[in-house]
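Removed from the display is one protein chain of the complex; every other protein chain stays in position.
As written, the chains take the letters A and B, and residue 1 is the first residue of each chain.
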């Protein structure tokens, strides 16, 4: 990596240098592993002890914590955000050469922008439109009629079902499946019959879809992700779900069919959200919670139970089975006591 | 889409027309978005308000709810089932051209029915049998000795491990992994050794396997899905599990090894079922429940906890840790009161 002076980075990213403006850094590191040629940052106060011991050539830090470090500093109102910007500047996403790999199978009537890159062993069926600078990595499968807007990137082994749409600058990680059939079954006397899934998946611009995440196509209308929706790995989004802009969903979350999630929501890992619900804007769901009713007010909601030593937990479980008799015992005591 | 008269649909699907039998519909839509040329349906009474406002050209509706809509109606005993059948008729699965794509790698000694379709970048190893009208979509990997019965369809990027078997008309969605090794480990002094996984996965006819779902091969005997088993996305089925006919399992469910699930069971999303259990026929497991003992009676079972505002929930968690002392306090009060 090229070396940069702290003054250069400060100017470019609107930060204040404290210390030696001419100090050069040529890499990024954690506080723990930094050397005099690397830049680090402090965002989470839990790492304050490491700040005091770091050998970093410079640290991005808030004014509040600046006094805790004697070395060179870049003062930021939001050190994590500054870190993200500087890291992106120093480690830009590698440009992929334009063109269609000779091993790719692309239907003749597709419209592939000449600046797009189609990798090895990719399949693109009839009638697709692939925008400028789109990168479709190795092993992706794109069914017929798909539209992928400019600057989007499918890293590898991504599946996009027929007629689905991805907005600009959307990033899809390996193994994601977008637009498989929703789980629609009708019971016919003594067996299931499949309900055709006729909708699409429509994903807005600036979304990110994690590895092995699945987003089912709508049953009749579309499954929709508005702009800047961020999904981690192994998330399951059922048919006809609608997710509002700027909502972030952590790993292993499942959302059942036809539920509507608001804007600026945050859903922590491994939570489950039932079907046909409405969650308003700015709701936070804590880890491993089960949402079974609509949520009408912003705020934090949860039902996760922190693990404890198994013997203690076994006793709690026993007590749970006794609550019904406790209710009667309490009532009887109160009656006898004349409450 | 071709236009159809209501009388034609009514006759074909055994429904009664109320209204104008000659009215033509040329598409399907939800109540909310329907127009005079589209057909809609009412199955879930929650949507009754939409029934009264819909502009649909006709609605499939039960006799019970027929009075709530003034327009053209197709009266059905089970509107959702009628909808499924009509949707399937109007939107049949597209026929895929027979033949083997030039980019596919197929071992010479395989038996591929001439009416089967083998897509781009598919790998089929030695000794496989692929039945009539089977569709193996782009990027699928079929190991040696696999047998896929007629009219089955692997949409794309499906893996089928050696010697596994799929019945007729079984549909497998992208990213599903059928027949990877089960998680079999023996502890050898200070480290794990792998227990060879010698069984197969045997899947009956008319099953559906969701996107990124995994079904492990048996350790010694087979992992079995009987006929008409329906698995949603991201379901995990461990080695030697046996799932009875007509059982439906929603997204993100995990079933541990050697468990036997009965027929006509329904397991809601994100539930976990322990190993070496037996669940009888017609058991319903509610969402995000943990099944750790065998279930011997049909009925509904659960242990999921609905999320509530985080402050309320934190208080419940505190109270849970106090139950042990409450037990003693209750007993002491009763003793003092001479109960």
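A few notes on this one:
Definition applied: a residue touches a chain if its C-beta (ideal position, glycine included) is under 8 Å from a C-beta of that chain, and two chains touch if they have at least 3 such contacts.
Fair warning: this is a prediction, and the values are worked out from it, not measured in the lab.
Only one residue in the set A:48, A:107 or A:327 touches the chain that does not appear here, and it is A:327. Touching the chain that is not shown, out of A:99, A:138 or A:298: A:138 (per the contact rule at the top). Considering the whole complex, the residue from B:28, B:134, B:231 or B:256 that touches the absent chain is B:256. Take chain A: the residues that touch the chain left off the picture are 28-30, 33, 44, 46, 78, 80-81, 83-85, 87-88, 91, 101, 103, 119-121, 137-139, 155-157, 171, 173-175, 206, 208, 210-212, 228, 230, 232-234, 246, 248, 250-252, 269-270, 287-288, 304-311, 313, 317, 320-321, 323-324, 326-327, 330, 333-334, 337, 339. The omitted chain makes contact with chain B at the following residues, 103, 105, 121, 123, 139, 141, 143, 157, 159, 161, 175, 177, 180-181, 183-188, 190-196, 198, 212, 214, 216, 220-221, 234, 236, 238, 252, 254, 256, 270-272, 274, 276, 284-286, 289-293, 299-303, 305-306, 315-316, 319-320, 322, 326, 329-330, 332-333, 336-337.
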